[in-house]
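Note that this complex is displayed minus one protein chain, with the remaining chains in position.
We just call them A, B and C in the order they show up, numbering each chain from 1.
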Amino acid sequence: MGGKNMVKEKVSLAYNSFQMTSLDIKIKDRLAKVKLISKDKSKLTVMVDNKKYEVDIEKVGGGIYSILHKNHSYNVELIETKDSKSYQANTFYQTFDIEIQDAETRYMHNRNKADSLGTSKVISSPMPGRVVKIMVSKGEKLTAGQTTIIVSAMKMESEYKSPMDAVVKDIMVKEGDIVSANQPLIILE
Amino acid sequence: MGGKNMVKEKVSLAYNSFQMTSLDIKIKDRLAKVKLISKDKSKLTVMVDNKKYEVDIEKVGGGIYSILHKNHSYNVELIETKDSKSYQANTFYQTFDIEIQDAETRYMHNRNKADSLGTSKVISSPMPGRVVKIMVSKGEKLTAGQTTIIVSAMKMESEYKSPMDAVVKDIMVKEGDIVSANQPLIILE
Amino acid sequence: MIKKILVANRGEIAVRVMRTCREMGISTVAVYSEADRKSLHVRYADEAYFIGNSPSNESYLVIDKILDAARKSKASAIHPGYGFLSENAEFARRCRKEGFIFIGPSSHSISTMGDKITARQTAMNAGIPVVPGTNREILNEKGLSGIVKEFGLPVMIKASAGGGGKGIRLVKNEKDLKSAVRAAKSEAMSAFGDDSVYIEKYISSPHHIEFQILADKFGNVIHLCERECSVQRRHQKIIEESPSPLMTPGLREKMGEAAVKAAKAVEYEGAGTVEFLVDEDLNFYFLEMNTRLQVEHPITERVIGVDLVKAQIHIAAGEPLMYKQSDICQLGHAIECRIYAEDPFRNFMPDPGLIRHITEPTGLGIRTDGYVYEGYEIPIFYDPMISKLIVWGIRRGDAIDRMKRALYEYKISGVKTSIPFLKNIMNTRSFIDGKYNTHFIEDNLETLIKPGTECGATCEDMSVIAAFFDYMTKIKMFQSPAQSVITPDGWKEYGKRKSITRL
Partner (left out) sequence: MIKKILVANRGEIAVRVMRTCREMGISTVAVYSEADRKSLHVRYADEAYFIGNSPSNESYLVIDKILDAARKSKASAIHPGYGFLSENAEFARRCRKEGFIFIGPSSHSISTMGDKITARQTAMNAGIPVVPGTNREILNEKGLSGIVKEFGLPVMIKASAGGGGKGIRLVKNEKDLKSAVRAAKSEAMSAFGDDSVYIEKYISSPHHIEFQILADKFGNVIHLCERECSVQRRHQKIIEESPSPLMTPGLREKMGEAAVKAAKAVEYEGAGTVEFLVDEDLNFYFLEMNTRLQVEHPITERVIGVDLVKAQIHIAAGEPLMYKQSDICQLGHAIECRIYAEDPFRNFMPDPGLIRHITEPTGLGIRTDGYVYEGYEIPIFYDPMISKLIVWGIRRGDAIDRMKRALYEYKISGVKTSIPFLKNIMNTRSFIDGKYNTHFIEDNLETLIKPGTECGATCEDMSVIAAFFDYMTKIKMFQSPAQSVITPDGWKEYGKRKSITRL
């Protein structure tokens, strides 16, 4: 089984020649190349990197796929995360973050990387919560490690510190505000 | 509370003058007239026949509405049945068939009534199932009460008899076929 | 040790068996027909093998196909569940012949107990009381009136190969006797391919009470007390409970001993059930033995504290019983309700279809054993039972109160179910008092098939208001500035707030 020569196998169904039959799919740190070989009702044959899989795949409700592969039974729940190309995949044993990669997502990635360099001076909370206390004021000079804001969620309070010596450029929230995950709270410069 | 004079109460929100603010709703054998008085977020005031209700209504997932009325808590699950105007309503205690009645549904009703008169010579099964045996053949003369077809579902077999003396005009299915609920099986004349 | 088990069944029992396998670290193999590709037992198993078309005589009943899957999967043992091939002596024999452990008794035990005339004879020889009647097949109609003189009327004509209420006739007048025998024979022939029938005295107002037994390969046999199964409709059990409200400690001991004797008489191995009829004077009569796990086994598991599937697997693996008879005692009271996909208000018509939404009861003293899930379409080919609801309470009254609460919480939508019917039973005086026999459903049918009316006028209006609100929202008639807070669909609202880009 497997082996590079498998890649050359013909597509057995007559697909429209403009159709996409392969995708790059990122799972954890791995970039898997997935190529469609054939599809007949629920029977799907694909190459994942250099391994060929013949599976029977059925959607069974609740966003869950039941997959039979060599008579082994797998359940994969897919949840769309930030957009239609991003999934969280839950198997009975493990959870994976998955991303469909195409020209568009690669472009967005590069742009986000650039963005994230430019926005490293924004303080935000990775979880939604409620602003308990703002410890700084606009224009204030901060030293690295100084606590700027306290956010609480579900009885747990988290303190967010300044990553560097900086000046408070703007404060985007006030005490008592409910904030979403990753919402900018304080802008430094 | 209640009383006919309530009906005159003003609509407190500025609605577009072309908007529908009342509906006839059939529940069991009763035809209820429902009229919107006001709506502010989840707070709804309506007249149902001559009773005024101020409720707090929220959709809570799974097609279920949580309704608070005079601090009493109700849960009503709505399932669309044959079209967008027909519901099955499940409360914690009872199940109701509900139909929104407007000019269109009344027309359809009348038409269906006419239809059903014309189609009373169709033999069908009220449940989905599998045709076990066809007891008659095309052109055969039947007497009232004669068994025409046996359909099984979930280990239970049901015999369908001719409602009158008739001739078999057509047989729409064959033995072993899977049939839906109310699908025509045998046409008599 | 057994490493991998093929479960030759579907539905809730396949899942229930696999759950115990998972707890024991044993791999599971499912088999499935065309209609069952999406069934939960296929999804739950480690492996799954396709075995044919949807009708069970083309899949679940085909011995060769099951054995073929067992070979391919390299399973070491086969669990038959209940129904299908579970009481097929030929299947048990073939499994063993082809090198698999059959999780159940010997073919000999199955065939002896499977034929009711042989079973009666075996019980009598072991000194167990049986319902007075003929001990041989009725071969001709000459001796009939003599038989009736001996036992008195009414009598029951029963098929020797019987099951599921088929081939049974009650005869009250002597003049109906011959025609009833003919009818029973003809029905038995068409149902079982065997027209042997026998005659039993009719026990009036009987209780159907059964004893769970466990027997290992070393001749150790114990009973796990009784289950009361008198709530039946057309010979199908609806509700079971343990202990039986009729039982006394003395009767339990006597019946338990008789059950153990019956098992020993056929050198039984594994889990089995000995069924008895008990009359109002507490006389008991051997009825039959079921040589497999019963649908209602969970109530015994609850009051005795034993996992019966685990016990079956241990026995099949050749281990001696973990328990002695003196270890066994009942704690508290358990009741099981069977939930069927059927419409109790339309003559119990089966209602297969798509499950739209389920809310299962949970919390203290509640167990559900089911197999349907949201989005699953119940096929038309198999049994309409979709779930079993088992509750436990320290006293019988607590168990009934808990069952009412559980039925109140249990919501299945998309198909009609027997839940309203079961609720009505829980509110019926003779059930509450524990004073009922096998005529219970028949005697109370009129009140049992009345739809509930507890909802009241306001509650009815709330349904109307919900429909009004839903429809107005759907046709976008709520155009006020407040519209943004109407969230008919939680997902959409969430999507908006999280700025999810959708295609």
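General observations
The rule we apply is simple: a residue touches a chain if its C-beta (ideal position, glycine included) is under 8 Å from a C-beta of that chain, and two chains touch if they have at least 3 such contacts.
Given the structure is predicted, the values throughout are model-derived calculations rather than measurements.
For the chain excluded from display, the touched partners among the shown chains of the whole complex are A, B, C. Only one of C:I366, C:I386, C:L448 or C:V464 touches the chain withheld from this view, namely C:I366.
Within the complete assembly, A:T91 is the residue of A:T91, A:T143 or A:N182 that touches the hidden chain. The omitted chain makes contact with chain C at the following residues, 15-16, 19-20, 22-25, 298, 301, 305-307, 310, 331-332, 354, 359-360, 362-370, 373, 375, 377, 394, 398, 401-402, 404-405, 408, 474-475, 490-491, 494, 503.
Even with one chain removed from view, chain B keeps its contact list with that chain: residues 42, 56, 58, 60-62, 66, 68, 71-73, 75, 80, 82-84, 180. Even with one chain removed from view, chain A keeps its contact list with that chain: residues 13-16, 19-21, 23, 25, 27-28, 32, 34, 36, 39-42, 44, 46, 48, 51, 53, 55, 57, 59-65, 67, 69, 72, 74, 76-79, 84-85, 87-96, 98, 100, 126-130, 152-156, 158, 178.
Convention: only the chains that are shown with their structure count from here on.
Relative to chain C, the chain whose mean Cα position lies farthest away is A.
One inter-chain figure worth recording: chain A and chain B are separated by 44 Å, centre to centre, where each centre is the mean of the chain's CA atoms. We define each chain's centre as the mean of its Cα atoms; on that basis chain B and chain C are separated by 33 Å.
Centroids built from CA atoms put chain C at 46 Å from chain A. Within chain B, no positions touching two or more other chains are listed.
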